[in-house]
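Removed from the display is one protein chain of the complex; every other protein chain stays in position.
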Amino acid sequence: MARCADGTHAARRFLAVAGAALSLSLGFSSSQALAFESPQDGVYEDRIDWGVTGDMSGPAAGSQHPWVKGFQSRMHLVNEKGGINGRQINVLAEDTRYDAPSERIAYEKFASQTPVLGMSGMGNSSAQTALVPMINRLKVPVVGTYTTAKASVEPTNPLIYGGFCGFKQMAQVGVGHFANSLKLDKPKVATVHLDVASGVEFNGYMDEAVKKLGGTNVSIPIKVVAADATPQVLALLDAKPDFVAIHGVATTSLLVLKAMQQYGVDVPSFAITYLGTPSVYQSVGEAAGKNYHFVSCFTPASAASPEAAADLIAQAEKDGHGALQDDINFVAGWVVAGLVAEAITEAGEEPTREKLVEILNDGFELPASGLSSKLVYTSKDHEGLKVLQPIGYDYATKKFKSFGDYADFEQYVN
Amino acid sequence: MLVQFLLTGLALGSIYGLVALGFAVIYKAERVFNFAQGILMVCGAYLAYTATTQLGLPFPVAVIVIIAAAALLGIVIQFLFIRPLSGQPLLPVIMITIALSIILKALIEILYGVQPKPLATSLPTGVLILGDVRLSQLNLTAAVVSWVCMGVFFAFFRFTKAGLLMRATADSHEAAILSGVNVNRINAGAWAIGTILAVIGGVFLGQIQLASTELEHIGLLALPAVVIGGLQSIPGAIVGGILVGVIEQLASGYISPKARDVFIYIPLLIMLLVRPWGLFGNRELGRV
């Protein structure tokens, strides 16, 4: 009801302005037509506009592009099944090139120029941090972020909802699992991480998680455009860790793994979710890759049960993304689109931004789907996917393998 | 530790030196400051991906295909973009090479997608252990191949007719024309060589990491290498490349990865201020 009153009010105000402009302008009829066709929340008679931002051609495109594709594929499936309450979901994807100004422009666009009901993605944590005040002002809900910046969820913001595994939980599950399975009392851990904000943040969470077990963590930074990881591995040799945590991009993690093999550093390692792609495993080779794992709140198609992955595999093939079906980022996009579809459905026949926020903020839950752990939003916690599991790769079958159910690893998360 | 850093730096620096050498050849021939050298190197990694993974060629055949494709690429670039600008001031030509690097990068991403591609060449991957020092066979192969390429390249310049004509043309376009030399063809040859050298570097870097357009940043380390070595100087490019490799290792090993850039670019600044023609350059010719 509130939505209707608002809409009428806005239209009336617009007409008043248009009327005033009439004496000056000859474009009256066209502006008037526009006024009635553009509900401010992106909800139309036959469709709902939904925004997605991601790096599709910049430095993070390798992981974010598949994420956007996964999101779109899932929405194709939703639309093919008749959409939501008779409306098709129209995904407006903006390439923001891992760049804060582009992210800001896209967000403003989604707020009014091509209004959307909500948006997903925003995969640059510094952009997210910088945009929080703007999000609070323009009030387009961000549902399912690709990465979750601290500033977006602490304190809880009713407009922002995480859609990716958090660094804190990655550290907790990785440390908990390895300490447990290697039966370590006071684990000695080394964290190789990029010397950027998120790397330092991850290393901080590693410190916390290791300290809780009475162990020690050594920070070993590496540059994004490194050509070699010899200094890092020499530092590893020095630290003699029980296991290694790796934060980075595909190239740096490869360098680290290959250099570890070269120097005979044969200790288990786990990487952040983003590095769990088949191409990393294939490049690193079996000798160095068999002891390498990643922690994730998403399950690659080949490690999931056939029933859980069937829709994803079929749709990926149909959309020409067959090669991406085992990419963790594609799965992540797919899962977040599912979250969005569910939230829109629950927002009722005439969804608005306000209603969407109400639904999500007021205790929202998606059960574990076989492709991800369970997702929970409460009014105090918008991180969403908090349970992760370690995943490895079987070189013989070229398939990912998980080490249990998400429930088995819940104990490590707090 | 020190020996380890020096040897690793030497191995990596050899690859930088190779790419820098390609840069210097093009610069010497046409006075073109080629900002596309980094992306030409990236092309090498993707050519290797196409030849080995997509076409499934046996490795020796793939090498020939990669080199032939690189030569062709260099010649086409020279013919389409550089030749028409011959005689123009430095700036438009630099802008062309920058535009070229952006276009090539976009083309690669359109053709191959933005996902990095793993290379599956038959280059060795093991480790060589010499006392305390451990060298990756891949790095070692890269270094050896780089040195062989440099050797072949020197012999070519020193002892062959084509090499002499290339040296002559680089020396004086005018005199070369008066001597009946087809300068355009020689310059196309210089681009072919410059591209081949970059591409060989790219195959190795792609194998060490992944075929990805992000390798461009590593390829552009050729720039400080040639400026430190001397723009006009062939040995300078190689020494500059090796210096950059060694500095990189020592700085990241003993200080921090971030320190690398400081220690690579400070010598560059000092060189430009104190000795703009570089370590090996010619004072009169080599000002940047």
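By letter and in written order, the chains are A and B; residue numbering begins at 1 in each of them.
Operating definition for what follows: contacts are C-beta pairs under 8 Å (C-beta built on N, C-alpha and C of every residue); 3 or more make two chains touch, one makes a residue touch a chain.
The rule is simple: contacts and distances are computed from a predicted model.
This complex has a chain not shown, and the name its UniProt record holds, of "Siroheme decarboxylase NirG subunit", "ABC transporter ATP-binding protein", "Aspartyl/glutamyl-tRNA(Asn/Gln) amidotransferase subunit C" or "Probable K(+)/H(+) antiporter subunit A/B", is "ABC transporter ATP-binding protein". Within the full complex, the chain left out of the display contacts the shown chains B. Residue in contact with the omitted chain (choice from B:90, B:162, B:255 or B:270): B:162.
Contact with the chain that does not appear here is found for just one residue of B:98, B:127, B:181 or B:268, B:181. Think of the hidden chain as still there; on subunit B it touches residues 156, 159-165, 167-168, 170-172, 174-183, 185-186, 189.
Operating definition for what follows: only the chains that are shown with their structure count from here on.
In this assembly, the C-alpha centroid of subunit A lies 38 Å from the C-alpha centroid of subunit B.
Here subunit B touches subunit A in the complex through residues 1, 4-5, 8, 12, 15, 106, 109, 113-120, 125, 127, 134-136, 139, 205, 208-210, 212, 214-215, 217-218, 221, 248-249, 252-253, 256-258, 260, going by the rule given at the top. Listed in rising order, the residues of subunit A touching subunit B in the complex are 56-57, 59, 61-62, 65-66, 195, 221-228, 230-232, 234, 249-251, 254-255, 258-259, 261-264, 277, 279, 282-283, 285, 327.
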